[in-house]
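Just one protein chain is left out here, and the rest sit where they should.
Per-chain numbering from 1; labels A, B and C assigned in written order.
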Amino acid sequence: MSNRQPPVLEIDNLRVEYPLANGGLFTAVENASLIIQPGEIHALVGESGAGKTTIGNAVMGLLEKPGRIASGSIHIGGKLLDPTSGSADGVVLGRDVGAVFQDPMTSLNPLFTVESQLTETLRTHLKMDRAASRVRALELMKAVGIPEPERRLKAYPHQLSGGQRQRVVIAAALSCDPTLVVADEPTTALDVSVQAQILKLLRDLADNRRIGILLVTHNMGVVAQIADRVTIMHRGKVVESGPTAEVLRHPKAEYAKALIGAVPRIDMRLDRFPVVGEEAKGRAADAREAIRAKAFRADATIDGSEILSVENLCVDYVTSGLIPGSKGHRFRAVDNVSFKVRSGEVFGLVGESGCGKTTIANVVAGLVKPTSGRVLYQGKPVAGEGGIRRVGPLRQAIQMIFQDPYSSLNSRIRIGSILAEPILFYRLAPSRAEAESDVAQLIEAVGLDADSAGRYAHAFSGGQRQRLSIARALGARPRLIVCDEPTSSLDVSVQAQILNLLKDLRDATGLTLLLISHDLAVVRQMCDRIAVMKSGKLVEEAAAEALFQSPQHPYTQELLSLVPTLDRIRGETEVA
Amino acid sequence: MNIKLAVTLSVAAGALMSASAEAKTLRWSSPTDVTTLDPYAHTESFTTSMLHHVFDPLVRRGRTLELEPALAVSWKNVKPDTWRFELRRDVKFHNGNPFTADDVVASFARLLDPGARARGNIATVRKAEKVDDFTVDIVTDGPYPLLLNDLAGVYILDKEWMEANGALKPGNIATGVTTAASTTAVGTGPFKVESYKPDAGTNFVVNPDWWDKPQHNLTRIEFKPVKSDATRVAALLSGELDLIAPAPLQDLGRIGSASGFKVIEEPSLRLIMLSLNFRPELKAMPGQKNPLLDPKVRQAMWHAIDMETIKKRVMRDKSRNTGTLVAPPVPGYAKENDAILAYDTNRAKALLAEAGYPNGFKVKLNCPNDRYINDEQTCVAIAAMWTRAGIQTELQTESRATYFPRQDRGEFDVSMVGWATLPPMDGFSVLSSLLAAQKDGHGGSNSSTYTNPKIEELTRKSASELDETKRRGMLVEALKVAHDDVAYIPLHQQPVAWAVRDGVDVPQFPDEYVRLWFATIK
Amino acid sequence: MNTLASPNLIMRIGAPISVMLAALLALVIVGCALLAGWLAPYDPTDLSTFELINAEIPPAFTADGDSRFLLGTDNQGRDLLSAMMYGARVSIAIGGGAVLLAASIGVFLGLIAGYFGGRIDALIMRIGDVILSFPTILLALLVSGIARALFPQAGTAEWAPLILICAIAIHEWVQYARTVRAATMVETAKDYVKAVKVIGLPGRRIMLRHILPNVMGPVLVIATINLAAAVLTEATLSFLGVGMPPTYPSLGTLIRIGNEFVFSGIWWIALFPALTLVLLVLAVNVVGDWLRDRFNPKLRVKR
Partner (left out) sequence: MFKVILSRIGQAALVMLVVSAVSFVMFRYVGDPVASMSRENAPIEEKQALRRSLGLDQSFVVQYGGFLKRTLSGDLGISYRNQRPVTELIAERLPATMELVIVATFLSLALGIPLGVLCALRPSGAAARLVQAVSLIGISTPTFVTGIVLILVFAVTLGWLPSFGRGQVVEIGWWSTGFLTWSGLKSLILPGITLALYQLTLIMRLVRSEMIDVLSTDYIRFAKARGLPMRYIHFRLALRNALMPVITVTGLQIGSLIAFAIVTETVFQWPGMGLLFIQAVSFADIPVMAAYLLFVGLLFVIINTIVDILYAVVDPRLRARSA
């Protein structure tokens, strides 16, 4: 690091406020300070609402109205940012400061070619002519590693993959040789393998071009992999800041400790996640016991016998054309997949997006009809070609919880009614009053107060909603719950709580879980056996420990090697 | 009469001025348009009046609507059913062809073709025969007193032109034949058609070779139909038009008070009346005896209508209230028949009570809303008056397109009828179409099924009576029966109300024809 | 995830004063219309109550006015104020009826199309396309023309509003169906619907209990805007001669009649009803606009 150069970014005691309609003030960021030197990647981490994105926006002068910088200062390359205009003298957004946003799918204008979106920046800031800017755009495309750059330049965003789009976004951010790049969750929307490539690209840019990068993220693994320094934020305040290895290995602040502790580990299996302020156990445990007593009938067994059998499952999707009348494309989402789930176990299904794992979950839950093959539950077919009607206990036995806690509860219906629905529908309670007491029990069993029944979904946080979603699934007294990415929309600390809850419930009631996830660490913490999927096919199936310790299939090996984890911290074990 | 004198004087003045050759263009507008240039392909009086500028008939109506020689110079009855016409010499069509007996024969042959829409206008004519180049015989089905009246509406076309353009036969919707005559008019009349664009305008230029001495000073006529009343008035007031005919009654005050414009008016031949249903039941009271069958009830309904107020408010004092079924200029009119049953609600109520309806009864009144002047307003007023007299009236108004077919089918209890006795302009048409029962070709518009043996007899006798005095006596007698029996309730004569800019002199006629060959402009 | 959501959402509570005023205005007009039977000084639909002799009296506040008739009389001697109150009632009933009918049909078909998809969806949407091939006014003209020819009573005071409602609704339902279909497809893909599907609830119950309440937002917004459009369509139909009978005038019929007097100095017959209509439509639109901006999820900051 050169000492003659001023830091590319210096934030000092920044305070960002949002005036509210009721006359009050919302402080999004308080007393935040950080410094980024050239060639340094500085990670800003925290859970949602921590204020990390607000800092990023403040640096770029893109604070959403009516937010304002109330006090403190931002220096970019030594120049002071004017808090009212959001710009600094001699510092031009787009030329000196580049930006990379989270979702490459929406960051590029769908109506313009890649070339036009790259060259417009060059022509604006560097006053290049058409030919020169085209040459430069081509260089940039090569620099960010896009294959066939000439052809891709003429392409429209929709013709590129997600990773390629994010590379284009980065190319646009780099186009005028900025000294600072603000990257806001640049890999969150990407698959692990693409994420690894993008992270490597960012690291190279910092190392080779001496660009300072402000990396806003929630993913500790990403931080560990590429950041030089890290700042942890919580509710608008900086709780800890320092070199990455030091902060991650030896966090000092309570919150930092809890946050790092909650990150699921891929290197070893823990019994439970360490959680900040563990919930009161008494009532919940009682409720779970009561549920177990009701749910388990005489025929129920937890003997490790086969409960679910997926046989030669194939699912095709026909995408209909946007224009009425045009023929759509046929796409095989699940290709001849077979596996068995044993009673009482947690079976994990992992893979990258689009690998078909969610489709399988939907088939098992009865939401999607298979094209061929079948699914047996305790030897009885529950899904097959042409659709099989599930009746009574068969339908009741398999329930599902979903990824997005915000859409999985109907916002127009009271929680009590939502939870009572399966109970009343399956006639599990003789009277409405009884159903209500069952609902209260369910709510307590997932660790919430029984009076939640009278409220609507919007009164609850994401984690609480996911608990309610679990309670609804439990209400049907199922034997098998399909969990489709149950925690991927949640912050790590909440994720830890929910995963703990699922574990506890499983232990208490002997449920079987089919867990769908893209997160290998989560799967490792939760599952007894795991199947790995790629492009609709099942590539490997093994007991959890065996899979993680000695993966057999090259794809599994690759996946495991790419996951950014806390145990591989930059500077300690260099990832080439 | 004073108005007429003034008009005649100014016409004479205009004739003098027409010697000067400066361009005089009259721009005028009416809500209806010229539907076709083929005089045999329509039965509309407006189009007939427009085409009269281009074509001449054998016999035409003059300045006071008297029948006078046109393309025929004289005529006589050679037999009871045969009329001989001496034709005018040295007349030329617009294309330069001379006018001869061949043109007359070809024209009649064309009009007598079953496909000719206007064939009914000369329903009694059997054929036209050439005697020599300038003499033609017209043969009718038996003695027919109204032949000259009918001939006034038969325009003569050029045979050579028809042959050259394949228009010897008229267009026929049924067979899908159309002819060039629909869009081209070659006549002998005072004006030539310069351009014809339906809904946009029809332009005429003066025919310098007209056989008659022009009484107008126009060199050009631009006719632009404007359907919307308000727009038409606006166009006059903004100086885009010289004449609007008709002018909406409610705007006459405004136009009259605007400087540079004046309103001209005259009662029309068109007489508005109410047709009463004589069937056993009314639509409004199914299953009960039709109260309208009782003459006392019919009188009561007449007494209950305050025509004076309608005249004052709805017709802006421009109409003439009437007690008989024909207008004064029409043969068959008699002053003694023109007695209105005075507005008297008490008398009406008493008559209803006498007839056994002390609490009134229910009736449906149907009216068109786009056919007669302020038709809908008149009907709303009548409905309100009847309701106050105890006759609960349910009013329905609709467009002419659906109204008249329904009226023809006899679907109405009480409905509005307008009658102008055109084209023959004779009281016989009232007898034959409105009063006689529907048989032997009579009663064409008598859908109310009114019948009276005396009228049946008089209708048939007058149809072939060649003695004009006797014939008129019969018409008057029949109309008296109709009046006393209240066969219809006559309401008023519509006004012909036009508006012109100052300097435009246009004579008006009760048949509502616009005859611009009598017009002068400054 | 955007951390700015909460302050912005809080900002959006409460309606601006203009919207409040518009809502109040709409309420006053609708109130006067609904209570016309009690509020109006005369009953303009009772033929025995008005006399031609009173026709065209100017408003009471002008020099030639008559204190009996606050806003003057029309060309038949009807008290204009009363005629307007009753007319507004008819217009609102027709507009409201048309919106209600169109929304009911549209929501029903839209739910079915969006929930089931496939052939039934294609069928409903193609029918909608065909209907959209006819402009509103033309279709309404046809329907009322045909209805009048089929049922001679169609032009009467009892039947004309029903015919008009059908004539307007037959075109407008497509909009609702399209909106509801799109919203239903979005909702059907959401996890809460999947959750009840997993439970095994029948489709009818899922649609009515779970999806319907969640797609009603946009329907309400379209309805307010369409109410105004329907009132205008009725006025235009009246102008073209297939509106309400002259003995039971709507606001549109009054304007049409008054329109004939524009040049004659009898300005009040057209002006007051037109003003009422404009104010009503304006008020409803202002409220509708505000609702639309408020309920449009696109306009709200993402969660």
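Convention: a residue touches a chain if its C-beta (ideal position, glycine included) is under 8 Å from a C-beta of that chain, and two chains touch if they have at least 3 such contacts.
Owing to the predicted nature of the structure, the values given are computational and were not obtained by experimental measurement.
Partner chains of the missing chain, restricted to those shown and counted over the full complex, are A, B, C. Residue B:197 is the one among B:89, B:197 or B:522 that touches the chain missing from this view. Contact with the chain not shown here comes from a single listed residue; of B:96, B:280, B:405 or B:503, that residue is B:405.
In the complete complex, the residue from C:19, C:124, C:167 or C:277 that touches the missing chain is C:277.
Considering the full assembly, A:106 is the residue among A:71, A:106, A:338 or A:411 that touches the omitted chain. Where subunit A meets the chain that is not shown, the touching residues are 60, 62, 92-95, 97-99, 101, 103, 106-113, 120-121, 124-125, 156, 158-159, 169, 172-173, 175, 182, 321-327. Contact between subunit C and the absent chain runs through residues 126, 129-130, 132-138, 141-142, 145-146, 149-150, 228-229, 232, 235-236, 239-240, 252, 255-256, 259, 262-263, 270, 274, 277-278, 280-282, 285-286, 289, 292-293, 296, 298-299, 301.
On the side of subunit B, the interface with the absent chain consists of residues 33, 35-36, 38, 41-43, 114-115, 117-118, 120-121, 123, 171-174, 176, 178, 182-183, 197-201, 224-228, 230-232, 234-235, 237-240, 370, 399-402, 404-405, 407-408, 419-424, 429, 432-433, 438, 441-445, using the contact rule stated above.
What we mean here is this: only the chains that are shown with their structure count from here on.
Subunit B and subunit C have Cα centroids lying 45 Å from one another.
Chain contact summary for the complex, subunit A toward subunit C: residues 18-22, 26, 28, 48-54, 64, 66-67, 324, 362, 365-367, 390, 395-396, 398-400, 402-404, 406-413, 418, 421-422, 425-426, 469, 472-473, 476. Those residues of subunit C lying in contact with subunit B across their complex are 46-48, 50-53, 55-56, 75-77, 148-149, 152, 155-156, 241-242, 245-247, 259-266. Taken together, the subunit C residues at the contact with subunit A in this complex read 1-4, 6-8, 10-14, 122, 125-126, 190-192, 194-201, 209-210, 213-214, 301, 303.
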